[in-house]
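All protein chains but one are shown in place.
Order of writing sets the chain letters: A, B and C. Residues in each chain are counted from 1.
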Amino acid sequence: MLEGGPPGAPATHMTKTVEEKERVVIRFAGDSGDGMQLTGDRFTNATAVLGNDLATLPDFPAEIRAPAGTVHGVSAFQIQFSSRDIMTPGDHPNVLVAMNPAALKAELSTVEKGGTVIVNEDAFVQRNLDKAGFATDPLEDGTLDGFQVFRVPMTSITVRAVEQLGLTRKEAERSKNMFALGLVSWMYGRPMDVTINWLQKKFGDKPQVFDANVAAFKAGYNFGETTELFATSYLVKPAPATPGLYRNISGATALALGLVAAAERSGVGLFYASYPITPASELLHELSRLKNFGVMTLQAEDEIAAAGIALGAAFAGELGVTGTSGPGMDLKAETLGLAVTLELPMVIVDVQRAGPSTGMPTKTEAGDLLLAMYGRHGESPMPIVAAKSPSHCFDTAIEACRIAITYRTPVIVLSDTYLANSSEPWRLPDVDSLPTIDPKFATGPNAGQEFLPYLRDPETFARPWAIPGTPGLRHRIGGLEKEDGTGDISYDAENHERMTHIRAEKIEKIADSIPPLEVDDPDGDAQMLVLGWGSSYGTIRAAARRVREAGHQVATAHLIHLNPFPKNTGEVVRRYPRVLIPEMNMGQLALMIRGRYLVDAKSFTKVQGLPLFIEDLEAEIVKVMDG
Amino acid sequence: MLEGGPPGAPATHMTKTVEEKERVVIRFAGDSGDGMQLTGDRFTNATAVLGNDLATLPDFPAEIRAPAGTVHGVSAFQIQFSSRDIMTPGDHPNVLVAMNPAALKAELSTVEKGGTVIVNEDAFVQRNLDKAGFATDPLEDGTLDGFQVFRVPMTSITVRAVEQLGLTRKEAERSKNMFALGLVSWMYGRPMDVTINWLQKKFGDKPQVFDANVAAFKAGYNFGETTELFATSYLVKPAPATPGLYRNISGATALALGLVAAAERSGVGLFYASYPITPASELLHELSRLKNFGVMTLQAEDEIAAAGIALGAAFAGELGVTGTSGPGMDLKAETLGLAVTLELPMVIVDVQRAGPSTGMPTKTEAGDLLLAMYGRHGESPMPIVAAKSPSHCFDTAIEACRIAITYRTPVIVLSDTYLANSSEPWRLPDVDSLPTIDPKFATGPNAGQEFLPYLRDPETFARPWAIPGTPGLRHRIGGLEKEDGTGDISYDAENHERMTHIRAEKIEKIADSIPPLEVDDPDGDAQMLVLGWGSSYGTIRAAARRVREAGHQVATAHLIHLNPFPKNTGEVVRRYPRVLIPEMNMGQLALMIRGRYLVDAKSFTKVQGLPLFIEDLEAEIVKVMDG
Amino acid sequence: MSDERMEVANGNGSAEAGAPVGTLSKKSFTSDQEVRWCPGCGDYAILATVQSFMPELGILPDDTVFVSGIGCSGRFTYYMDTYGVHGIHGRAPAIATGIATSRPDLSVWVVTGDGDGLSIGGNHLIHALRRNVNLKILLFNNQIYGLTKGQYSPTSEEGKVTKSTPFGSVDHPFNPIALALGAEATFVARTMDNDKQHLTSVLRQAAQHRGTAFVEIYQNCNVFNDGAFDLLREKPQGAHNQIRLEHGKPILFDEDTRCVAVGENGRLVVANVDEVSPDDIVVHDMHGRPSLAFALAHLSHGPNEPTCIGVFREVERPVYGEAMRAQVELATERLGRGDLGALLRSGDTWTVSASV
Partner (left out) sequence: MSDERMEVANGNGSAEAGAPVGTLSKKSFTSDQEVRWCPGCGDYAILATVQSFMPELGILPDDTVFVSGIGCSGRFTYYMDTYGVHGIHGRAPAIATGIATSRPDLSVWVVTGDGDGLSIGGNHLIHALRRNVNLKILLFNNQIYGLTKGQYSPTSEEGKVTKSTPFGSVDHPFNPIALALGAEATFVARTMDNDKQHLTSVLRQAAQHRGTAFVEIYQNCNVFNDGAFDLLREKPQGAHNQIRLEHGKPILFDEDTRCVAVGENGRLVVANVDEVSPDDIVVHDMHGRPSLAFALAHLSHGPNEPTCIGVFREVERPVYGEAMRAQVELATERLGRGDLGALLRSGDTWTVSASV
């Protein structure tokens, strides 16, 4: 572990001018085989350790691997880091590192005007130009006019740097991403040791590979340092941050850790049943590694089975969790309806992706909110919580488990591709500070000598969780309507109406246990509210900041609980003459807010498989403000 | 066929006083084995032929057959008939025919105060009283005080009436329902011939059974006529009705006929794939009998398969239809999402039943509206039409097929248990007057020499329906996002947004082809609108009539198209200071109307597995009016 | 605990308290719910036999779970005074898998039907069999959809006229035993609703089996498919047609006048004992590869010709839930019981000190 603040980069550093920057957005792009995700990860960690605030966005190609060198095969990783707090990976890169023509072709359009483009010159040969679909060489034909271009023969230098290590040329070439990493690390004064330590850990047992990587990395670093090519390097000071121990974390990992934490804090075993699907598979992968935490993971034959298995585990006394994405949510609907009437604790994670149908499996979207609300036949209410940032997935998972266990109900957690894949620094919570959850398993009769499986806690309307093996609490429950209290099958008209209302009220009661909706309204006299949910949090806060910096006033609020809403939600949305709801869908939260509170909330929608851009939202806010 | 108007009942009839009534509600109740449904059907047909307006409501026991003589085993059939138009089977029977103690126990509570109770005295023996859970004999213990009670030894008389026919006592007893039918037919001057003709058709080849039934029927008729017990019979004049040829029809049959009609009028073959489920199975049964209409029916392994098979049939050029109830709708969600992006014509029938989960399979509810709207991941819009009465299921089916074929989209038809099982007189449409539907199959290229499967009709946004076997129109389509026009796989951000909007607009465009929402506001100055959908139509009209007869003014409107709404819907709901939306759910249409039009529509909800009652709604209307 | 239990009336209004192991009786497994099958339904006999058999296992009702799907058969769960889940259509094997894999201490039984288990639930069934989850699956095969009032099922004979097939069904039925064997089942048996003794012995072997036991029970639906199995039970045909399999014994039937013998190419044939050499007579072997069991399953095309009942196959294989647990324990041994704090801190971390 390193102390915070920038560990002085090598002294020689100072021989070149150093320019200070508040924030930088870098995009590493190359062929799927070029290891850009790893390069990005390493740069991210060095940056994190250095104390910058940061946000990342990996952007892989579609599921099937495209032929090397083609535009479909391009894999990119974007990071924004800053000396003040930032909330998104940035709309437009200031720096693009393009390892081949295809990468340049695919990514150039997003680079800011006048931005920096660093290309691996060696890759710009005819074959690659053809594959990328360049008629002429973009390095020559003016394509890059207006950009600050650095042509670096990365491959050849790398090969030269490692040749004495006796690797094949092919192996040698593979280290060129380390060269790029080294170069950019120098440009932004990233500490070398973090990366070298990591390489040590990773390749310690393969000295040759280790040496090659280090050699390439240093070659890149020194190339920046020594050649005339680069006149300036940049300094991005650490961002002020609450003191504490930090790590960089992705939404997928945070969600997995949150589930494990909830299991630990409730003393209930975690049982995760899932069927693989992009982008939810990561959760299965992460949890299946944590068997020594007592985590049981089961890869089911399909999503219906996964839901049924998790529900069975819940009946048996485990924390039953199942995770999937849109198509799998459709399939789980019937089983979730059963879970609603069985009133058992269960958590369903929906890592949303672009739909409808198979849609764009690797792209992000927030199109499943109304599905989560209404995607079951009959009156079948379920609580919904949504994470707002990668690290927040941790808290969201715990909150979902708290609700599920406390109220004996299935709970839906909404994440999305963007949250799952991107990462941010996370101040580690003190384990003992995490909430504890009391499963309150039933141990004996609850009505004199009788045990009534549907007799409720007057506070929470929770019914007893009486697990098999508990002496004398034998009971049978099922999907048919149940008599209030006894749980016996009932076709009685009034009973059905009563039970329908009880199931609805139970969910509403959860609002008693959740914090009010917080409004960020610095001067307290904004006339407009931007209300969000899910991964648009960062964009909304950043856009609002810009709007405020431009001298306007705007309030923001972000819903974590989508069902039930915090109790003050109606009051909050009615407080502002103008309400704007930005969503990565066609206006799903907007419908819920309008229908429930009758406020004329306007929708700002983006359905492109991409996160919202700050500049677009900023513009929209100003428009709605004046309009 | 008979000419309208009451065929004079036997002359002797006049020896007793005849009292004229405007409307009567009779409920036949007995053991599952007693043939009450058949009795009700026969009485209904005689009544229909006689020219009364009528509405019926069968009420079977839950799916599993309960032991004979128990309250769970009671099967009932209710009919309201009238000399003016009526819209529901009535809230409270004026007459209850109880074939055994269990029937009396189960049904007495619904009979109007002072109503008539006709019991089969022979059945009130200790064994049956015990089975029904009567401590003492209700015929003696004052249970029936305040009712007009007729104790008729139906079994013994029946047995005597048929004994000379050489049937076993058991067989003889089976005819007692015919005795009851005869008796009640006499009471209300129903023609004998209709029933006797029917028996002729049914048992013509089994003379003994035929004779026994006729003998029992006549015995009942004459019993009323000759004994002192019944002083009065009643006359219910025919209801004024549009001239034409009529039949009595249930919603299930009407829906089946509508699908067949749509196939005939479009020239597209009907392919119905379904997995049995109460109350949708009837549709499968009805259609599977119509093979000589070229109807293909397939019982699939599950609902997912049924949907997939119907979708495959649609791709192949058939009118692909699948039907189910709530649990099956959950399961079909993913396949419907695929149908949405494939943009193929397909019809999905949801005969709603009481949920959530397995719920109360034989009871009615309207809880699947929001599921139909939003029950698929991503942005996956689908048109929805809902039938308002049994016979209207016919028109609804045709309208659904028209939309599906014209706009190349899956369409959801919402019916419910009540609509499916109950019946009403239906004025037969002239076949040639039915709308024709042009499938407009693609026959050649649509873009110069090219065929673009997603090139659209500018009017309807419909894409070409190019079926396999068509020369030169080969194309591949799937669930991945498609490039506008070509239908090629596309991960392009703008394209995805464009396609998402196109899919939404296409559904909105359907509004161009549907009639405006009609408002029934006799005096044109009502200050309150009652807006309904589905099977609550009759109750709403009847309640509104009562409110008006009480001197108030209220407007009503009924939505057939739930997505998109008729274009004037917003204007209509905004026109009235007060809007009340009665639903057999927790307020699903209310949410859609409030969210879309921001009007403070109030919900009146009933979730009891039963249709709305006129009196309850009447009271609610008055309350909201004054409130 | 048992005395505590004695005082406690249990769920769903069931009146009777659990009895200690020693004193378990049929009554201990009988709930107070009124049984609501049609009079004469084969399900009654199965229920009575199961209830009388359970005490023999010496497992408390409190430690027993019945899981069922939807169908007449599905109601079974309500009549057993154990823990129970009446799930949704076809999904009982999945729900039960969740229970059995997370709780090896429980005795978990699945009750399903030919529609519930083989039509909508087919996928879960074959995967449960493949995995060898510790479940005892009782499939009530009445060759019809009872609860939905009489549509044909995946086991109905070809040409079956039902509500949904007025012109006769056109699908070829499954042979549940063959399907289970094709799905790698480790225990496969067939028995009859009303043969209390045979049903009991099959239940006993199923209960002893470690892993998934698949038991097909021919069950009469006297309302919608009456007499479907009469040729296997009524005298005299029953005697002629029932081939009772017993491990290690030559396969003889019809008062030992007929047998199952090995024909050319290793095919099995039904023959008259006096027409084949004794060593061509097949000796039943439940173990080893499933080929013999499969051949026996295919001797007849349906319950109207010589048909095998009894245990077709029984082999040892790791039990799914146990293997999962073993991994958890192994991992815990190797890496030590996970420490949440350490887990959170894993990967690169850095400290921001107040000084900054």
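Methods note: contacts are C-beta pairs under 8 Å (C-beta built on N, C-alpha and C of every residue); 3 or more make two chains touch, one makes a residue touch a chain.
What you are looking at is a predicted structure, and each value in this text was computed from that prediction instead of being measured.
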Residue of B:S109, B:T232 or B:N292 in touch with the missing chain, whole complex considered: B:N292
Residue of B:G33, B:P429 or B:G570 touching the missing chain in the full complex: B:P429
Listed residues A:A103, A:I277 or A:C393, member touching the removed chain: A:I277
Touching the absent chain when the full complex is considered, from B:T335, B:S380, B:N563 or B:Q588: B:T335
Sites on chain C contacted by the missing partner chain, in the whole complex: 119-120, 122-123, 126-127, 130-132, 154, 167-168, 170-175, 178-184, 262, 265-268, 282-283, 285, 288-292, 294-295, 298, 317-318, 320, 323-324, 327, 330-331
Chain B residues touching the omitted chain (full complex): 1-5, 45, 48-49, 51, 194, 198, 238, 240-248, 257, 260-261, 264, 269, 271, 273, 290-296, 298, 300-302, 304-305, 307-318, 320, 334-335, 337-338, 342, 427-429, 431, 444-445, 449-453, 466, 468-480, 486-489
Touching residues (missing chain, whole complex) on chain A: 63-68, 72, 275-278, 281, 284-285, 288-289, 291, 297, 299, 301-303, 327, 357-358
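As a working rule, only the chains that are shown with their structure count from here on.
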Chain centre separation (chain A, chain C; CA means) in Å: 44
Geometric centre distance via CA averages, chain C-chain B, whole Å: 40
Junction residues of chain A, two or more chains touched: 304, 334, 337-338, 478-480
Of all residues in chain C, the ones touching two or more other chains: 70, 88
